[in-house]
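Of the protein chains in this complex, one is absent; all others appear in place.
Going in written order, the chains are labelled A and B, and every chain counts its residues from 1.
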Amino acid sequence: MRGNPESHELIGATSLSEVLAQLIASPGTWTPIAGGTELMVAHAAGRLNAPKLINLWGLPELNFIHVNDSSIAIGGGVTFGQIRRHETIASDFPLLSKAASWIGSIANQNRATIAGNIVNGSPAADAPPALLVYDAEIELISSRGTRRIPYADFHLGYKQSVLEAEELVLALHLPRRFANHRQYLRKVGTRKAMAITKVALAATAIVQDGFFAEVRLAAASVADRPIRMLATEAALTGNQLTSETWQAARKELLGEVRPIDDIRSSADYRKQVAVNLLEEFLQELSRGVASA
Amino acid sequence: MSLIELTVNGQQTQVDAPPMKRLLDVLREDLGLTGAKEGCGEGECGSCSVRMNGELVNSCLVPILQAQGAHIQTVEGLAIDAELHPLQKAFLECGGAQCGICTPGMLMAATHLLAHNPHPTLDEIREGLAGNLCRCTGFIKIFDSVIAAAAMGGVKTHAR
Partner (left out) sequence: MTFGEKMSESPANRPSPRIVGTPQIRKEGVDKVLGRAKYTDDLERDGMWYGATVRSTIPRGRIRAIHYDPRIDWSEFVVVTAADVPGQNHIQMISADQPCLVETQVNHCDEPILLLAHPDKRRLPEAVAAIAIEYDLLPAVLSIEESETQREIIWGPNSNLGNIFKQFHLEKGNVDDVWASAAHIVEGEYSTGAQEHLYIENNGMIAEYSDETGITVWGSLQCPYYVHKSLMAVFDLPEEKVRVIQVETGGAFGGKEDYPSIIASHAGLLARKARRPIKIVYDRMEDLAATTKRHPSRTRHRTAVDCNGKLLAMEIDIATDGGAYATLSSTVLSRATLHATGPYVCPNIRITSHAWATNTVPYGAFRGFGAPQSIFAIERHMDQIALAIGLSPDEIRRRNFLHAGDTTATEQCMNEPIILDTLLERALKESDYANKRKRFAIQNSQSPIKLGLGLAAFYHGAGFTGSGERYLNSLAGMDVPANGKVRVLVANTEFGQGTHTILCQIAAESLALSYDDIEIAPCDTSIVPNSGPTVASRTSMVVGRLIERSGSQLIAMLREHADLGESYSKQEFFAACDRFRNQHGKVESLCRYEAPPNIYWDDQKYRGEAYPTFAWAVYVAEVAVDTVTYSAEVTNIYTVQEVGRVLNPTLAAGQIEGGVAQAVGYALYEKVQLKNGHMFNNQMTNYIMPTAADVPPIHVVFEEIPFAFGAYGAKGIGELPHDGPAPAILNAIQDATGESFPSIPLLPEDIFLRFLSHAPREESLVS
């Protein structure tokens, strides 16, 4: 344990508005901490550069899952354990349910929050690919009010986002129109559990009469942030699955991904496996296999 | 320093600790409950696992402020008086503990698993214990122990 608890201030609050008031009073001073699955690891490694922290764990205003006919709203403070156990998420957004089950261990799932997973900004994060292919919107809140933007516009670069210093993630909104989409999610890690993603691909598609009517593709660990692969989608949309379409899609994918060599894997491996995962998805589609 | 009130193994207690002190260290240092261990400090090995408000967590990742008002169950709370918990009996009979350092956390993970899923399949056991590393057993006799305990049934404790 290389961190010194006495070097950090951690304050609590009983309401979200109290927390937001604190954040806006001195922007950039208070680091929000929810489940701690990132920040406490940094603390133990002696790398927690956050002298002042503010507690989000247990705030009821961040912990909700609201279902209505057209969408589901998942509060930023919802843990992946809660996401896994939610029936409507499992039926309507199986890729998110799956992603939740692949995060760390049961113990980590009980603490890691969806907002933390997103805001930490790792390109390897587990939830973002699913959120991207489900056209999620992210709702941010500050003392000034809320704003909703497409989640696809949230990340700006490596560990950079549009989140302002006084803002928190209030909720993710997922539109309930993917139930009849073919769906695919595969995570490639260093082992079957407790693994940081080396490459992951999420995909949803509607195939009508052998043509791609809609397709969404998102990947983790192939760029400096989680990405939608729009050019690859464009190469498929409106086309049949032929070898020409496949070659075009493959070429676009290779142009869109820009993975790196790092401690876990290599750029070349990531590129090839991303291609293989896409090919696997398309093969499943043509066999009529891919589903929730 | 913060005054934290919490219930540990059914007993109400309070500690005065810096709010960023880890629950693991509070258990071990302030409360003398050394069952939970530090194997990694990163939430990877699970040897610090405890149950907080009924949920399995890695106590090395919980700042004590967040345990305000919480119910914590540790390995020390499994046995009731002189009677071993069925999982503890099973670990003894089936060889689920070798060096024993992962055992407290493993027992908490297994307790949590059986509380939610009293008759898990082998795959469900693998998943339930995937966050607890054991370097001695290769996990095989730990699986056997959990299966044996599930068969024993009657899992009851005085903690939630």
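We take it that a residue touches a chain if its C-beta (ideal position, glycine included) is under 8 Å from a C-beta of that chain, and two chains touch if they have at least 3 such contacts.
All of these numbers come straight from a predicted model, not from anything done at the bench.
Taking the complete complex into account, B:C94 is the one of B:C94, B:L114 or B:A148 that touches the chain left out. From the options A:K52, A:R85 or A:K271, the residue with contact to the chain not on display is A:K271.
For subunit A, the residues in touch with the chain missing from this view are 1-6, 44-46, 188, 190-196, 254, 263-266, 268-269, 271-273, 275-277, 279-280. Think of the hidden chain as still there; on subunit B it touches residues 28, 34-42, 44-45, 47, 74-76, 78-79, 84, 88, 91-95, 97-104, 107, 125-127, 129-143.
Everything that follows uses one rule, which is that only the chains that are shown with their structure count from here on.
The mean-CA centres of subunit A and subunit B are about 29 angstrom from one another, to the nearest whole unit. Those residues of subunit A that touch subunit B in the shared complex are 1, 3, 5-6, 8-12, 33, 35-37, 40-41, 43-45, 53, 55, 57-58, 81, 101, 104-108, 110-111, 192-194. The part of subunit B that touches subunit A in the complex is made up of residues 17-22, 25, 38, 41-44, 46, 49, 55-58, 60-63, 65-66, 68, 109, 112-113, 127-128, 130-132.
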